[in-house]
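All protein chains of the complex are present and in place, except for one that has been dropped.
Moving on, here comes chain A:
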Amino acid sequence: MSGLALNNVTKEFGTFTAVNNVELTVPHGTFVCMLGPSGCGKTTLLRMIAGLDLPTGGAINLDGEDITHVPTHKRNLGMVFQSLALFPHLTVGENIAYPLRIRGAPKEDQKKRVDELLAMIHLSGYSDRPVSKLSGGQRQRVAIARALAISPKLFLLDEPLSALDAKLREAMQVELRQLQQQLGITTIVVTHDQREAMTMADTVVVMKGGEIRQAASPIEIYRRPADTFVADFIGSTNLLEAEADSTGHVTVLGQPVSGVSLGADTRKATLSIRPEDIHLTAPGDGALSGTVTFVRDLGGTIETFVDIAGRQIVAVSTPRARPEVTVGQPVGVVLLPDVCVVLAK
């Protein structure tokens, strides 16, 4: 099979399990974002794919070949580190040429490839500058060009954009995604920024406690989260406890709702509803009744905080779609069945 496959990969540091039995298949040419809170094992997993750490169990396959014990320098990878790790004693051109020089490529070929890569990252003519004279975004691009110099089989990035300011980071996300599509290279990015993951990835892998909670397309992760952790971690959501009686009638926060089903034999579950999926209406008529406690008018969107039986939920709408409400006003909250995600308790 062409691509990367992780089979039951496990990493233990003493008694602590950093990565627990991870199963993941990354088809050739896919862009994968590993997402999770700090300490979830995503960086350890990336370092094992790079060969910088050895797994204590399981196997890593690349294009059908077991590379679990192949040393890093023989894996033909490109990796961008969080600190970028540009070599301070080399110029921009020498940095990019490093992987070619190490492999003994002829000088003319090195120069030609460096010029190609510099053109690709829009830094033509910077070849002879010392890396210390570059701005943050330029260094970032040099680190990317250096990692791509040998056209690697795998392109790995460890929190590559975290050192950049917000505006530059957004621009680089788009640039990185376009570059990856242009080159068709299998790419794995570790990030804790869910916006970054949503922008770039074909597949988002959400991790927690060394385990994969869900691996799916960004929209699938957003629309159909697998559990409450994923629902809460990706975007913001309202998590509401729901109960079903023996006849299948569902109550949410003690109030009956119609049209929602928890599925056969499920008595208790949690409903996840995105704030933009919540509709506010007049009280009564099959809607949950609550009271408006706060309105945050951000101009483009309006967030309405509603208290239902002591629980606070948030509804987001555009100014035009939103009915006029004021703080203290009773409202009805409509849960549309097709946007409620039922999660196991």
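The rule we apply is simple: contacts are C-beta pairs under 8 Å (C-beta built on N, C-alpha and C of every residue); 3 or more make two chains touch, one makes a residue touch a chain; residues count from 1.
The working rule: contacts and distances are computed from a predicted model.
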Listed names "Methionine biosynthesis protein MetW", "Spermidine/putrescine transport system permease protein", "DNA-directed DNA polymerase" or "Sarcosine oxidase subunit delta", matching UniProt entry of the absent chain: "Spermidine/putrescine transport system permease protein"
Hidden partner chain, touching residue among A:A5, A:A50 or A:I121: A:A50
Hidden-chain contact residue, picked from the options A:R146, A:R169 or A:R274: A:R146
Residue among A:L4, A:M48, A:M79 or A:I121 that touches the chain left out of view: A:M79
Interface with the undisplayed chain - residues on chain A: 50-52, 71-73, 75-79, 81-83, 85, 87-90, 98-99, 102-103, 146-147, 149-150, 156
